[in-house]
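Missing here is one protein chain; the remaining ones are kept as they sit in the complex.
After this line comes subunit A, so read on.
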Amino acid sequence: MSDILVSEQSAPGADGSGRPSGRLLEVDDLRVEFRTRDGVAKVINGVTYHVDAGETLAVLGESGSGKSVTAQTIMGILDMPPGFVTGGQVRFHGKDMLTMSAEERRRIRGEGIAMIFQDSLSALNPVFTVGFQIAEQFRVRRGMSRSDAKKRAIEMLDQVKIPNAKGRFSNYPHQFSGGMRQRAMIAMSLALDPEVLIADEPTTALDVTVQAQIMDLLGELQRERRMGMILITHDLGVVADVADRIAVMYAGRIVEEADVYDLYAKPAHPYTLGLLNSIPRLDEKGQQLRTIKGLPPNLMNIPPGCPFNPRCPMAQPVCRETVPPLLQIGTGRASACHFAEELVNRD
């Protein structure tokens, strides 16, 4: 895998010197593999992205593309073993978190970087009240008294627009509806006023109507607090309204990164194009849904060359031999396709 080139768009400080680059959170050439009984799965193969204060980066990809594993590595909640970080850095304010002491890293969690999980029912502890789980952070991390912490927790529940916050403080997670529970989860993650919020498929487990409400709430809170937000999703519809930039992941790599507008208007990677085409459209009612043919590659045996080449309608011989590096095309966008220019310039 040493032939994979890394994006050249790295910011100053990305050379591993640890100098502050001014970036809030950077993932730099991250590599993670899972060592299982059946073999080694290369889950993350050189992922580079960053998020700054006040901006939202959407990380898009199918299940198994490595978007959640990247987030877990950032948070330090990856199951190790079987997971192993084999290379790269995760820098927060320019400091590599992967080489920090456990204690230093723990302090960043919650206060520096917080995370919202997909399934709020299993992510909240079933035997403690929602209020306890929020207030606990104020007590443990801020040393507040029980009553002060409770007051602050109720304020948080109020901020995420949970009706009757005071009354719901002492409810257990199973007594909340899915949408309300996800709101509580958001309140919990924002309790310590984090600089970066990672939302891992925050709306996947919810009804469509509730999904929109939760996304609106997240967007609103992100703007209010000028947080950097990493929004992990496989849903292109969710992304459009909230995200500033989008990074598309495939087989543990970023295959395209662009502003939301550019990406929707002129995708620079055939995979992105396929994703956009597979959104069901009202004017094609009654016709078969368009899909991307084939399946994502087996991560224990990623095909040589571009990992997307077996499914790619544009694949040429070069795609089966050389891994296309993630290269800048135009301003602020990058693509890992040998034919990125052609794609963007067609029509």
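Note that a contact is a pair of C-beta atoms (placed from the backbone, for glycine too) under 8 Å apart; a residue touches a chain by one contact, two chains touch by 3 or more; residues count from 1.
The working rule: contacts and distances are computed from a predicted model.
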Undisplayed chain, where the name is taken from the UniProt record, one of "Formate dehydrogenase subunit alpha", "sn-glycerol-3-phosphate-binding periplasmic protein UgpB", "ABC transporter permease" or "Tetrathionate reductase subunit TtrA": "ABC transporter permease"
Omitted-chain contact residue, chosen from A:99, A:125 or A:145: A:125
Full-complex contact with the absent chain, from A:53, A:140 or A:295: A:140
Full-complex contact with the absent chain, from A:75, A:90 or A:302: A:75
Contact footprint on subunit A, counting only the chain that is left out: 75-77, 79, 102, 106-111, 114-115, 117, 119, 122-129, 136-137, 140-141, 172, 174, 188, 192
